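In this view, the complex is presented without one of its protein chains, the others remaining in place.
Entry: chain A
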Amino acid sequence: MEVYYQVLTTMAAPSVNVCVEAAIENPIQEIRYDGQEIHVTPLSMSENLSKLAHKINFFKDESEEKGKPTSEGERETDEEKVLAPFQPSLWPWDSVRNKLKSALTEISVLYDVLNIVKEKHYMVTDPVSQEAPELKAPLQMIAKKKSLVIVCQILNTGSDRLKRVQAEMGSNTPDNFLWELLQLRKHWRLKKVHNTILGELSYKSAGSRFWQGGTFEVLKTSDLTADGEATNKKASLDVSIPSELEGVAYIQVEVKSVPDLMDLTSATLKMPASLGAVSPDAYWQQKLETAHNVLFCKELFAQLAREAVQVKGSTPHMVVGNQILTNVFPGIQLSIVLCHYTGKEKKVNLSPPKLDHNHVLEHSLHQLLRKVHSNNLNTSPPHPANAMLGMTKRRRLAGPEAYSRQDLLQMAHSESMLEQILKQTKHAVLRLRSMHVIDQLASSLQDPLLCAHWSCLNNSLESSVRVSITSYCYETNRTPLILIIGIDTIRVVVKEGRTCVLSFEENELRDFLQWQICQHHAQSVQSLAKLHGWQVLSGIVSSGHGDIEPYGTTSTVMLASPKGNIILAFHSSPVSGSRLSVKKVNTTKESNISPAVTASKWASLAGEFKEVNLSRLEGRNLVGKVDMLMARLTVMS
């Protein structure tokens, strides 16, 4: 309710309307967009009453009433009955009515029960009979015994089964032989010929074309054991290896330096110190594997020997018995020996240090033969029905691309195994030598420091190393060198990007490094000029001054002091070492200068150079010494 009061004042000013409102009784349900408020409609009288009636808890009253006598209950039910028909049609009272109805039902039942208990006319209450007493002990025991017997039977059958299985596993019965045969078949190819079982040891299925094949026979040991022998560890299956594959074999590869050039004639037939022989009691898998290896080594050696005899290489190869000898470099010899120890030779006592077996090259040989095998089998696709198989993609494209004769000849050229292993050996030797040279120089030289970083990415035919020449405390001026070591040449990439090719001689590399060191010295001295403010008059890498050196060229640098009256000349050559000379010019005696001379420096072109004793100068290295000298001279000038 809003009441407006108009405040009337005596003043002529317009009055202000004050609005006084009572507090809202009903809560606001909704405010429309136009500001109109919709209140919750207040409950009507009947609604209010039904709400209050809902609040009555009929169940609570029920429990209280059960203890009371029946007469009061009758009265209560009457009252409730009266209440109920009052408003039967009102929806909110429905639940109340239902509740009251159920209460009535409960009460009437209770009443009936009580009547029955009390009056005993048509029904009586009778107590329930008790359970029978416990069984006698013997009966119980019999029952338990029976159940235990059943359990025992189950366990017994289980244990019997396990025992049987175990007996089969360990026993030497014919079943075991079959099981071993199954294992054998998983690894080796077997076939049955009449009454015997034969197996195949050769590499034919892997692509080998070797004439010698290995056939082994599978035997039952149960036929061979005598009575009374301990047969605990023996397998029931044994194999018999052909006689030529008995024993142990391996290929020994040795790279040795021989003082004489052509020492091929002094090859001696080698037998190794006692190799591990195969005992006859060994497991069949071990026996077969050793025989397999023997065959592989034989094939490898036969292939190498054939190539050594047939292929006309630049260097002669020599095959003596079980040894192949070739010259890798002058003074370096590669020897490949087939060592086959069958157990029947006398033990030759060779001192172990003499046998310098190169495992890497042996592994390479194995890999090469395996590659040959796989090339025999795996022809490149497609495999047409009526055309030549085994052509590489390049060869197949040779027709449509119209390759010339020269191209085809180049394609047809393939390397033999011996050539390949020779290349690998050459590279290995060259790499070791270069390593040796660089390490020697690096450890012996203190003045410029040599640092070699060998690349991790290399293969059996090529490696690379990065050598950097620095002076201690002057590391900003660095001379880098990259050496790419090939098969029998070393390619060097110098600082400016020029490349040169060195041969396999050790000395050539050493001389080259010395030469680079001299150039580094000259370069460092030249860079010192910038630090001190001196002027570089000339810096020549390969100057023609001085005597002719056996190798390398002289690098020279000439510097002038800031004032121009001190000239420094630096010569560096790999053979005769570094020389430093100083020329001081007296600026005072310039009495008769002709007008053609524009600056004082032109008047003092002549003069004598005095050599500086570098070994007596103070300084840790050459660059340091020259640095100190230049600083001193700058001050003095």
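Note that a contact is a pair of C-beta atoms (placed from the backbone, for glycine too) under 8 Å apart; a residue touches a chain by one contact, two chains touch by 3 or more; residues count from 1.
In the analysis below, contacts and distances are computed from a predicted model.
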Omitted chain, identified by the protein name its UniProt record gives, among "Mediator of RNA polymerase II transcription subunit 20", "N-acetyltransferase domain-containing protein", "DNA topoisomerase" or "Aconitate decarboxylase 1"
"Mediator of RNA polymerase II transcription subunit 20"
Contact with the hidden chain (one of A:372, A:398, A:435 or A:484):
A:398
Of A:387, A:456, A:606 or A:635, the residue touching the omitted chain is A:387
Footprint of the hidden chain on chain A, which residues?
387, 395-396, 398-405, 408
